[in-house]
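With one protein chain removed, the remaining protein chains of the complex are shown where they sit.
After this line comes chain A, so read on.
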Amino acid sequence: MASLRTLTAAFLGAFGAATVATGYTTYTATRGAIVRLVDERIQAVSGVLLSEARPGDAATILAGIDAFARRRDSGDIGFELRDARGRRLGGNVMVARALPVGTFDLHGGDGIAGLTAGRALVRDAGAGLRLVTIAETEPIDGLGAARLRIYLFGFGAIVLIVAVGTGAFGLLVRRRIAEVRATAEAIIDGDMARRVPVDPRGGVFAAQAVAFNRMLDRIAALLESVRNVSSDIAHDLRTPLARLHARLTRLAARAESEEIADELDAALAQCDELMAMFAAILRIAEVEGERRRAAFAAVDLSAIVAEVAEAMAPVAAEGERRLIVEAAGDVPLRGDRQLLSQAAFNLVENALNHTPPGTTVRIGAARTGGRAMLSVRDDGPGIALTDHAAALRRFGRLDASRHQPGYGLGLPLIDAVARLHRGTLTLADGAPGLIATLDLPAS
């Protein structure tokens, strides 16, 4: 948006500068033309006057001036004759200063009645005589002001039209961009069904919206098929696993020695773990399918935290870790109690499984502003900052944790639950240890 604004400002600036330059050029060109015409005229008039007298004949020249002044079309021309010492001999105007031979600009300061701008031509009339011929370069009073007004109105109107047009165009573009952005944000928030509104009258923006929407349809279809593939695989593999489980159970019941029974126990545990993995994949697919959002109800995050801590307390105690609940009153939100409980379980399990005995794990729920926060923090070794993203990835297990229980689906499931609730899961360095926070909208 900033670049659009900059672009508009730059365009208007350049346009304004061009308009001013055009105005200035026109003004000076007009003025130059007037000066040239006036110079030609006084040259011609003074030439005629001098040609009628012999050089140095002041009386004939003065008579010529008188005769010229009586003519009807001569009001814009004035003469003055001075002698070699600069004394005024006569004429129909008075010039305040003595001028040498040449052409000059005249202004109000030259003391010529009724003249604000003009040109003067001083010629040698023989025997030291100087004939000053002057003419106004502004034959109409206030022409300069009128010209300025014309420029201001004319070019001002153009600038105004362009500025308003640019503004309207910018507003239109901005509104289309805002629509696209709102759609993108809704999709990031998990509303995959959201699309950009299409103007029924057509046009480039409508065409762009249609293309954008088709891209979103395609992405939604791909997401759906990826989700289905993983669910289908998980689902299909559960049947043979269930059979394997049944067979191992029957064998365990008939085990003849304690040693074999223990082996079968371990095999059953592995079988359970595989089933749990597939259950987790299917659960993530279920959460990402978003159908559970329809069943959101009022829940208290503090109560969920307390229940999970109670359920995990014996496990923590057996693992020689301390599990402490930090409650801060009711933390109400609209959500899915089961999924939020499962997310809390996964967070506590992670904290207990990836820390050494003696670690203290704190689970708490709190309301800050309009947010409901569930946090689990431990004072264990933590996760390197560069590994946080890997930890959130599905099946993304860190090297250090490969020998530990779990299968890398815990955090992705929590992440999916957070997104279903239009919240986020963040990992932060607890210095020492790790802080995992579910940041959800409170009600």
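The rule is simple: a residue touches a chain if its C-beta (ideal position, glycine included) is under 8 Å from a C-beta of that chain, and two chains touch if they have at least 3 such contacts; residues count from 1.
By our rule, contacts and distances are computed from a predicted model.
S.K.: Of the options "Inner membrane ABC transporter permease protein YcjP", "DNA-binding response regulator", "aminomethyltransferase" or "Acyl-CoA synthetase (AMP-forming)/AMP-acid ligase II", which is the UniProt protein name for the chain that has been left out of view?
M.R.: Choosing among "Inner membrane ABC transporter permease protein YcjP", "DNA-binding response regulator", "aminomethyltransferase" or "Acyl-CoA synthetase (AMP-forming)/AMP-acid ligase II", the correct UniProt name is "DNA-binding response regulator".
S.K.: Considering the whole complex, which of A:R292, A:R371, A:H388 or A:R419 touches the chain not shown?
M.R.: A:R292
S.K.: Sort through A:E349, A:D387 or A:D439 and give me the one touching the missing partner chain.
M.R.: Candidates A:E349, A:D387 or A:D439; residue touching the omitted chain: A:E349.
S.K.: Taking the entire complex into account, which one of A:A59, A:A182, A:A221 or A:A246 touches the absent chain?
M.R.: A:A246
S.K.: Please identify which residue in A:I188, A:A311 or A:A384 touches the non-displayed chain.
M.R.: A:A311
S.K.: Provide the residue numbers of chain A that touch the chain removed from this figure.
M.R.: 231, 235, 238-239, 241-243, 245-246, 248-250, 252-253, 261, 264-265, 268, 276, 279-280, 282-283, 285-286, 289, 291-292, 294-295, 307, 310-312, 314-315, 318, 338, 341-342, 345-346, 349, 352-353, 405-406, 410
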